[in-house]
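One protein chain omitted, others in place.
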Amino acid sequence: MLAIDAAAYTSPWRRVHPAAKGLLFGGLLVCALALPTWPAAPLVAAVALAAAFGPARVSPRAFARAAWGPLLFILTGSLALLVTVGGAQGAVALDPEGPARAAEITGRAAAAVCCQLLFAFTTPLADLLPRLTRIGLPSALVEVVALIYRMLFVTLDSARRVQTAQAGRLGYVDRRAWVRSVGSLGAALFVRTFHRAQRMQRGLECRGYTGELTVLVDELPLRPAALIAAALPPLLVAAATAAYVFIGAGP
Amino acid sequence: MHIAEGYLPWQHAAAWTAAAAPFVAHGVRSLTQAVRADPDAKLLVGAAGAFCFVLSALKIPSVSGSCSHPTGAGLGAVLFRPPVMAALGTITLLFQALLLAHGGLTTLGANVFSMAVVGPWAAYGAYRLVRAVTASAGEQTSLGAAVFCAAALGSLATYTMTSVQLALAFPDPASGFPGSFATFAGIFSVTQVPLAVIEGLVTVVLVRLLCRV
Amino acid sequence: MTTASGGDATAAPPAALAGLGLSFGYPDSAPVFAGLDVHIAPGEVVGVLGPNGGGKTTLLRLLSGSLTPDEGEIRLGGEPVRRGRRALAELRRSVQLVFQDPDDQLFSASVTQDVSFGPLNLGLDTAAARERVTWALEALEITDLAEQPTHLLSYGQRKRVVLAGALAMRPSVLVLDEPTAGLDPEGVESLVQTLEGLRAAGTTLVVSTHDVDLAWRWADTVLLLDRGRLASGQAREILADPALLAAARLRPPWAPAAGRALRAAGLLPPGTPGPATPEEAQRLLDEAAG
Partner (left out) sequence: MTTASGGDATAAPPAALAGLGLSFGYPDSAPVFAGLDVHIAPGEVVGVLGPNGGGKTTLLRLLSGSLTPDEGEIRLGGEPVRRGRRALAELRRSVQLVFQDPDDQLFSASVTQDVSFGPLNLGLDTAAARERVTWALEALEITDLAEQPTHLLSYGQRKRVVLAGALAMRPSVLVLDEPTAGLDPEGVESLVQTLEGLRAAGTTLVVSTHDVDLAWRWADTVLLLDRGRLASGQAREILADPALLAAARLRPPWAPAAGRALRAAGLLPPGTPGPATPEEAQRLLDEAAG
């Protein structure tokens, strides 16, 4: 129903412990953010894309579709970096340093988005969320987050069907109709979602619900080898960047 | 308008996370207390969270025929109060980052601050203020005006805060923060100002219908 | 063989609604159809039957303009529907889709408000829209519900309100996804009678259903669908063919078997159509016994 989510459940990396994937993705992300953008960002992007399209077998089309939104923001935002306001040249002028600055930030953010998508495309939330108690989050909160995750699909499904029905009665034919349709869609969803919660409550009571949503979380082995393998790419990127900077600063 | 992953320098990302943390912690505490006091509330909170996510995934018309998404800050603040919205908004933003790639994980703090803290509080303030001012104007008018202002201002405040965050991260080489703020705010206002008006109108329709149920 | 009868339907009168060479697939999954032809004659009741996941709902959505085919074209009254907003809006207005679950289509607080949603989107003024609402509520025999809030209605009542909302668009074709699901026998009977009234007034009906017995006694033609067309033609021919039905993973209806048994018992002259309902069969048997 949501492309990234659906892909995550069929990922060949699904059975890899989320901690290992987190280490790989987090490590690369830190490299992209903390190291000099040139050459760290292209290296990070190359490694993340190679991992995604190689062993993690993410569909390039799905990846591109998901990356489009954040890239659009990054590019629009970078337009602002090309100009300078209120300087010596007058009200608005092109900043001679602008292109370099925009390129740096665009490169860094694009690399970071690749890391984020690599994680999202390989880590189903049904496997991740129940484990959040292990990093110290209160179980009541984790239960609520997991419930939201389940219920959002049910709600999203009704939203799509209501929207199709509205479109059939020309509810999106012009902007006025559109406002009326989205408003009534929101109201219908609100009422429906809370009725659903009440029915779900009844359903859970039949199965002995007393306030705790305790469930069995599948064991996933956290193998040291996987952790080492996950730590390796970020370390290599860091080492390569350091070598480049060191050589560049050398004689 | 979600700040993408990696767009902010890490120092800024960390600072905004720290700034959002107390609001989120307070929201989470009141949420978990409510859930502990009344276990039945757990499913209702789940419903509220799912509703917030889906609401922010709805398409609303924008300029030039393209589509955008409502922030839901105004509606959420009026329906659930700002402290709860800090928690629900954070969860929503986390799901948006992981399921839709809207916004990032390191920029989660910054996005939470603008969309789940500043937006809802601005909306809630506008709502209370307009309600007080228009108290004599009749329930329908007063509620409509207050809800419109809450949703439109909540949306505008969110976008303004995002522009502030970007301007602080990337000050103008000549004029510093003010110049940069003007540039970012100017670029994004093309889409965001009409969007705020439309979100206001949509929210009025929505709340009017809810009042009749 | 009936499987080829789609070709004949194009001949004489222009189809009220047709799909030519329709191909469609959802993103990231196998195509649902490739090159499907569908012809719906004016004033018919067309039963669309097939297993779940066989594409019934997808076909209904393509015909009503709620999905756009990847390839092929939809024809409305013989004219191809061009791509573009205005042509699509005209298709959607003329071909109204009614979903299985009425809650997916009721999004207003009151019945009148909900039924007026479509007419207002057509650009009608308040008076004209109100007239449409009154007329549609009368046609569905729910004038007494006009002022009711939608959430207090029974399931059957909500189904009727949704139908009124579709009818208020004055469509030439009503496309109904499992209209009888969840209704009790009395509810099914009364809905079928109401829909027959609409058909008599000139509306073409396309109805998906799992109920082969209902299709037998109500549909004029039938379309068997299982990821592509399996067969289409006269309902009483298609539904009397156990091999075809088995290919569509359907059970045969009771009526043809009962008819055969009655003819074997000499209670029906050979060549006569069998009883459409178990009540009719019992009556024949009672008459013979009494």
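First chain written, first letter: the chains are A, B and C, and each begins at residue 1.
In the analysis below, a contact is a pair of C-beta atoms (placed from the backbone, for glycine too) under 8 Å apart; a residue touches a chain by one contact, two chains touch by 3 or more.
Keep in mind that this is a model prediction, so the values were computed, not measured.
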| item | value |
| --- | --- |
| Options A:Leu204, A:Leu227 or A:Ala240, residue touching the unrepresented chain | A:Leu204 |
| From A:Phe25, A:Phe73, A:Phe121 or A:Tyr149, residue that would touch the chain that is not displayed | A:Tyr149 |
| Candidate in contact with the missing chain, chosen from C:Pro14, C:Pro31, C:Pro149 or C:Gly182 | C:Gly182 |
| Residues belonging to chain C that touch the chain removed from view | 50-53, 154-156, 181-187, 210, 212-213, 242, 249-258, 260-262, 264-267, 275, 277-279, 281-282, 285, 288 |
| Missing-partner contacts on chain A, residue numbers | 1, 5-6, 9, 124-127, 129-130, 146-147, 149-150, 153-154, 196, 199-200, 202-210, 213-218 |
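Here, only the chains that are shown with their structure count from here on.
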| item | value |
| --- | --- |
| Centre distance in Å when chain B and chain C are each reduced to the mean of their C-alpha atoms | 44 |
| Chain A and chain B, separation of their C-alpha mean positions in angstrom | 19 |
| Junction residues of chain B - those touching two or more other chains | 209, 213 |
| Multi-partner residues of chain C (each touching 2 or more other chains) | 108-109, 151 |
